[in-house]
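Shown here: the complex without one of its protein chains, the others still in place.
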Amino acid sequence: MDNTSRSHSLVYLLPELWRTLRTRRITVRFPFGPLELPSYFRGRVTVDPALCNGCGLCVRDCPAAALELERESRDEFRLIFYCDRCAFCGQCEAVCRTGAIVLTNEFAPAAADRNALREEFSKPS
Amino acid sequence: MWESVVRWARRKSPWVLHFNTGGCNGCDIEILDLLTPRYDVERLGILKEASPRHADILLCTGPVTRQSRDRLRRIYEQMPAPKWVMAIGSCGCSGGVFHGGYNVLGGIDQVLPVDIYVPGCPCRPEAIIAGIAQLLDMVE
Amino acid sequence: MNVDSILGALREAFPAVTLEFQPGLLDETFVVLSADCVHPAVRLLIERFDIRHLSTITGQDRGSEIELLYHFWDGRGLTLRTSLAREDSHIATVVDLIPGAAFYEREVSEMLGVTFDGHPDPRRLLLPEDWSGEPPLRQGDSAQFAEQDVPSPSIGTAIADSGHVVWAKDTGRMIIPIGPQHPLLKEPLSYLLTVEGELVTDESLRIGYVHRGIERLCQQRSYVQNIYLLERVCGICSHIHTTTYCQGVEALLGLEVPQRALHLRTLLCELERIHSHLLWLGVFSENIGFTTIFMYAWRDREITLDIMEELSGGRVSHAANVIGGVRTDVDKEQGHSILGRLEDLERQIETFRDVIRHERSFQMRTRELGHLSFEQVRSHCVVGPMARASGVDVDLRRDAPYAAYDGLDLRVVTAGGGDVWTRTQMRVQEIFESLHLCRQVLKELPGGPLTVRAPRRVPAGEVVSRAEAPRGELIYYIRSDGSERPARVKVRTPTMTALITLSEQLRGINIADVPAVIGGTDLCIACVDR
Partner (left out) sequence: MPDWLIALFHLLVFPGFGFLFLCALAFQWIDRRVAARLQGRVGPPWFQPLADLIKLLAKEDILPVGADELACAVLPMVSLAAVLTAGLLIPVSGWKPNSFEGDLVVVLFLLSIPMLAYFLAGWLSISVYSVVGGNRSLLQYFAYEVPFLMALGGTAIVNGSWSIASIAARQSQTVWTMLMQPVGFLVAMIGLIGKLKRAPFDIPKAKSEISAGPLTEFSGRKLALWYLSRDMQTVVGVFLLVNLFLGGSGAMLLPALSFVAKALLLLLMLSVASVLYARLRIDQLVDVGWKVLAPLALLQLLVTVWMGVG
């Protein structure tokens, strides 16, 4: 590796500044403009209670204990999702056999109250 | 009249202080990323301040570890009123994947009154911007 | 490293003691010896075979006794295994032979209650000062912290810790606290710098602010959950952590991971290295007051973040690895577009290379600073770019190829300068090599499946898994007892070795150079504290 310095210019960065000035804006428009998130972004977790069969695989594998299954009977259960714990790793989606859990491409909205981040998906029989 | 001007000014000039209470750097680099060309929050008037005395919003990331607890409290006390606390990331909200650790107390709300929780692991910069906007809306 | 001759020499040195040799997974050799033989054995390794690199010391509770593992590395892994009595366990320190072992021993000491006789600085490393519970990694102990509410100190408490002047007027000494909350640090650590005028004369380091007890948590979670937990050891190098962990578990399971998966892992590893180095370049530049380079470096870093997000769905934590393969895929078209974007990135990085090499003010702030000699690096077991910048030619990607590195053309960058400026240039040079590797992977991506099925239970056994993280050698020790949960996961991250050298780099420099020196070592405290 070349360890000696040759040029001692005092304005070495000027050309790069000039180039930056001429390039088009790369700053996002959000929050003044539309929010543009890529489709592959792993965001908020949603559960389709109609598809869920209550097997509990997602609960078993969740690293953050963000999912809880409350079972009243064989067919009657609630899947509770704690957004404030979720690691958005997608393991629940990967392990779900029925495709009931899907990670959307929106980020989870902020909340002033932690309880508002709890979501219940109940499946009545 | 003056009141409404002040409210406007507060909304337009939220200076933030960042403190990592035990996080993994994920949210922290996203917070730092806010300052850089892609997100440039200076266009919203947000500056990342160095001293707690200059800041309006405390951005906390990570679960609170036992060792950072006192420091977190002190930083909050050093900030002049009016001041707000944002818990950034799932760890900051609840302890996240580190729940149950022997050195982890849980979310920021175990130590400080949290004004807004921004879940995410790590939070996208957009989510943090939206969180700050939401906080400012609430303040008004 | 010639294992046979080492074994022969050990047997010769300790004729009265029974030595046991166990070949391990991933080319590791275990040597079992009694506790009082460890110090002479380490001396023998250093003097006869010039094996100085102690990767880490793992301590674990085996029920009836405490077991210590000294993981050496010299092209192959060699682990000395010894057992101590559970009650009143102590062993002679090896810090006199290997100064770099200081932090390893302090950690083992507090985590398992082992005393290292003769350790020069036996303070706590990661646990809080007021920790009153049992050593947290001893089994069966609840590892609960005695909850005591510490009264909140008011502002203006005139102690060094609070940022107010602590000052001896007669000597002109002053104590300047850096951290845990300081604009220089993106993550908390605490330095108390004693300065005279503007010169640093003494320093005292305190880490552990981000100690989350991950090693203990690993024992409480399943192998699958641990992937995501270990990904969050560090947000900057998350992928290499899961890679090292997964390849360890895969070795325990005896899985043959598909080539395509290995290549994709490699691709993400290299993208992450680019991301990490650019992030570092930005933070470092900001530390020395060069905001523009910070902005530019982070602007161009977004290119790698975008690619990684496209591949895995996450900008920072990728969740790409699973045991037995990867969860991500690249098709032809995508590969093409990624290649194009990497081309753009390379052009930008050429700019950085030129600026940091020639810009006068940058040189003034970085040259002849934080110098580490070849010997210092070797004795402190420093790894990664820090070692390579001092002329130590070591890179696990070449020396112990993992993932798909075996078939790739890799040039290891080394330099002899050993100062902050050399490190800066080296890391930028490494970005070019990483780009070169990314291109190779994308061009030669083999077909085939992405995963093989992995059982949830892992057969009993142990493995030492190593990989080259952006900051250097990362080592995992995983032991399974046949259940769904690992019995022990030990992580030693590269920054821990750099941290030991920092105190030597800091003494005698100007306070204004502290950010440059701390920045130049590329610290990752979340990695160290775990």
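Order of writing sets the chain letters: A, B and C. Residues in each chain are counted from 1.
The rule we apply is simple: a residue touches a chain if its C-beta (ideal position, glycine included) is under 8 Å from a C-beta of that chain, and two chains touch if they have at least 3 such contacts.
On a predicted model such as this, the values are computed, not experimentally measured, just so you know.
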Shown chains touched by the chain that is not drawn here: A, B, C
Residue of C:W131, C:Y209 or C:F290 in touch with the missing chain, whole complex considered: C:F290
Residue among C:E28, C:E107, C:E250 or C:E359 touching the omitted chain: C:E359
Touch list for subunit A against the chain that is not drawn: 11, 13-14, 17, 20-21, 23, 25-27
Contact set of subunit C toward the excluded chain (per top definition): 154-156, 158, 163-167, 174-177, 182-184, 195, 198, 285-293, 295-296, 299, 359-362, 364-365, 510-515
Touch residues of subunit B, complete complex, unshown partner: 5-6, 8-10, 12-13, 36-37, 40, 42-43, 45, 49-51, 53-54, 56, 78, 80-82
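Methods note: only the chains that are shown with their structure count from here on.
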Centre-of-Cα separation between subunit B and subunit A, whole angstrom: 19
Between subunit B and subunit C, centroid-to-centroid distance (C-alpha), Å: 28
Where subunit B touches two or more other chains at once, by residue number: 37-38, 96-97, 121, 124
Where subunit C touches two or more other chains at once, by residue number: 228-229, 232, 299, 302, 317
Complex contact set, residues of subunit C against subunit B: 127-131, 133, 136, 143-145, 150, 152-155, 162, 180-183, 186-188, 208-214, 216-217, 220, 228-229, 232-236, 238, 279, 282-283, 294-295, 298-299, 302, 315-317, 524, 526
Complex interface listing, subunit A residues touching subunit B: 26-28, 30-31, 35, 37, 41, 63-66, 82-89, 107-114, 117
Of subunit B, residues touching subunit C in the complex: 17-30, 32-33, 36-38, 50, 52, 62-63, 65-71, 73-75, 77-78, 91, 96-98, 100-104, 121-122, 124
